[in-house]
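A single protein chain has been removed from this complex, and every other one stays in its place.
In this document, chain identifiers A, B and C correspond to the written order of the chains, with residue numbering beginning at 1 in each.
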Amino acid sequence: MDSESLLKYVQEEYSERIIGGEMVKGVPVFEVKPEKWVSLCGMLRDDSDTMMHSVSNYTAVDYREKHGGFKLVITIFSHILNHRLTLETLLPAKDDEIPEIETLATVWPTTIWFEREHAELFGIEFINHPDPRHLMLDDDWDEGYPMRRGWTGTDFVVKPDK
Amino acid sequence: MELGVFYILAAVIVVSGLLVVTLKNIFHSALMLILCLFGVAGIYILLHADFLAAVQVLLYVGGVTILMIFAIMVTHQLTGKKIKHYNEQPVPAGLIILSLLILLIVSITRTAFEVADKAEPMPTVAVIGRALMTDYVLPFEVVSVVLLVALIGAIVIARRD
Amino acid sequence: MSVKQLRTEEMLINMGPQHPSTHGVCKLVIKMDGEEVKYIQPHVGFLHRSIEKIAENRNYPQFVPYTDRIDYCASMNANHAYVVAAEKLGDVEIPERAEYLRVIMAELNRIASHLVWLATFTIDLGAVTPFLYAFREREDILDLFEMTCGQRLTYNYMTIGGVGWDIPKEFEPKLRQFLKIFPSRIDDYEDLLTNNPIFLHRTKGVGVLPKETAYEYSVSGPSLRGSGVKWDIRKAEPYSIYDKFDFDIPIGTEGDAWDRYKVRLQELRESAKIVEQAIDGLPGGDFKKKVPLTWKPPEGEVFCRIEAPRGEMAYHIISDGTPKPYRMKIRTASFCNLQVLPIIGVNHMIADLVAIFGSLDIILPEVDR
Partner (left out) sequence: MLELRPIFDAIGEFLNSILPEFWVTIVSAFGTGAIILGVASVFVLFFVWWERKVSAHMQQRYGPMRTGWHGWLQTIADGVKLLQKEDLIPRDADKLVYLFAPVVCFVAAFLAYVTIPFGEGLIVQDLNIGILYIIAITTFTVVSLLMAGWASHNKWSLLGGMRSAAQIISYEVPLSLSLIGVIMIAETLSMVSIVVQQEGWFWNWYVFRQPLGFIVYYIAATAEANRTPFDIPEAEQELVAGYNVEYSGMKWAMFFFAEYINMLTISAIAVTLFFGGWHAPAPFLDFIPSWIWFVGKCLLSVFVLMWFRWTYPRVRVDQLMAFAWKFMLPLAFVNIILTGFGIYLF
């Protein structure tokens, strides 16, 4: 399916799950309601017209100043139909709040590591995550969430072994 | 000189044999067993039974004890250092050992050991081979069958899980 | 001594971070029943440099050297992914010569990267000699790069708006000579490995990656194509000028280590074909369009992906109109490919685990970024 018809198709089929959709540089981008996030992803995967069975990228963006929360952005695509689209959802959060959302691991297992990374670097909690450990940072990291904007780093001191 | 060598070997055998049963670490016991069996092979050489000595080393050191060590390594619990030897039934064990000791003493004292002449060592391999294939062919085959049965039995037990 | 004490137990082993076959600093916590691996858990992050955070504090052109460090075996491709994304973000038109040079360099680097893979994979299987054979050819490519940009590992060659330097005069004859001998060198590798019964036994049926699992875990690159999926971003979503070249996408059938090996060897030949076409069609003219250090792309975001040697490499750049990106997410192939290791690596011997790890072509700085 080409991008135009994909945009139209998703807007019509899943209108109650999305807030809006638009074309950004030739790729359809949809704003999804946070509570419908997982169910929409699952439907897009199983729908034989979209067949989005792979994740190209999954990222979190700190938009606390601009939109008042964190955005999750996932780019999914189909090997067979050769089309891709981007889904976005806004998780409201202020200051040091930790927003929560259902995990996508049930839809695409590859998101497990992406979510582990977002959880430790951005401070987003993924509910029912199968493996909620740190991925990149130390297990006992307690210096905040480095990828949040405004995090300036800590004076890193090597702690002696306990 | 031979006597000196004999006493050295005997000391090695007795000490290592004692250590086999007294050491707390089962891996060390197995190593001591290798030393003990090696000493026995040395005695065989002193007696000009060189074929027997080589077979002793080949089978007992190269085969049996290595398999024992292998089993020790595979069973994780045994690789720790805190293995304790303990006797659950000391009385029956003591009785058996005592009777064995008496049997040995009796048989040693009753046998009249003939001191052979200083004969030149003979190639024993051909003689042993011929004996095994003619006079003792039946016992030889029976032993083989017993070993085969043991082998199959081991496989059956190991395959159960 | 009870029977329970005599029971054989699973052994927990830390494979890594210092282990010769984890290709960098990765730790695999594995549980072994005898020689058989029953459970694998990769631990990564030892090389985490938070390049994404660094990106937020650097101007766009300043960030190019950092992309080199994401994948040190294929820096050109990592450069390429970044500059293509940034140019798409700012709608920068670049001279045609620059596009051709980029393709030549990217494909040469793909060859170099696959050669490193071949070398390390065979050394994982215990064959040391192909390692040095592959490095011999890689050396030629590195000489070409050195001639062009003065670097042998982290090139910093491509810039937003073109490439940093034009190729010197002696580049083309040397490249043509390399292209002439290279196919026979690939035949050498095949002689050493492809028909070697030990190699066949070590790779056939080892680490089978079914198509469905590959989809679920977003496996990409040769590892995906080994499973029989004809998917190559150079063909599926042509970026740069890849639509101008004629090349095939080799695919496997079973998805085992053998197929991944065959696919990569075939890709060596295909990449050489592309380089040949590109050097034949190399136009004259400018090689770079000047982009100032304080280049400001318009506000907006872009997601752009390319086919790196290890698979899909993508940059998601969000710009707020300032000279520094608001957020940059780097999606790397190894990050997803490594996730599949615990799935396809279990119930194999530990020697096979090493072979599977090698056959997936994981590079750890790419995972950790």
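Quick notes
Convention: a residue touches a chain if its C-beta (ideal position, glycine included) is under 8 Å from a C-beta of that chain, and two chains touch if they have at least 3 such contacts.
Not measured: the values here are computed from a predicted model.
Hidden chain, full complex: it touches shown chains B, C. Listed residues C:G126, C:P168 or C:P183: the one in touch with the omitted chain is C:G126. Hidden from this view is one chain, which touches subunit C at 11, 13, 19-21, 32, 35, 122-129, 131-133, 136, 192-193, 196, 198-199, 201-202, 349-352, 354. Seen from subunit B, the chain kept out of the figure touches residues 1, 25, 27-28, 31, 34, 50-51, 54-55, 57-58, 61-63, 65-67, 69-70, 73-74, 79, 81, 121, 123-125.
The rule is simple: only the chains that are shown with their structure count from here on.
Averaged Cα coordinates give subunit A a centre that lies 25 Å from the centre of subunit C.
Residue positions of subunit C in touch with at least two other chains are not found.
Those residues of subunit C lying in contact with subunit A across their complex are 44-45, 48, 50, 52-53, 56, 88, 215-218, 229, 231, 236-237, 300-303, 305, 312, 314, 316, 318, 326-327, 329, 331, 335-336, 339, 368.
Those residues of subunit A that touch subunit C in the shared complex are 24-25, 27, 53-59, 61-62, 73, 75, 79, 82, 86, 108-110, 112-113, 134-137, 146-147, 149.
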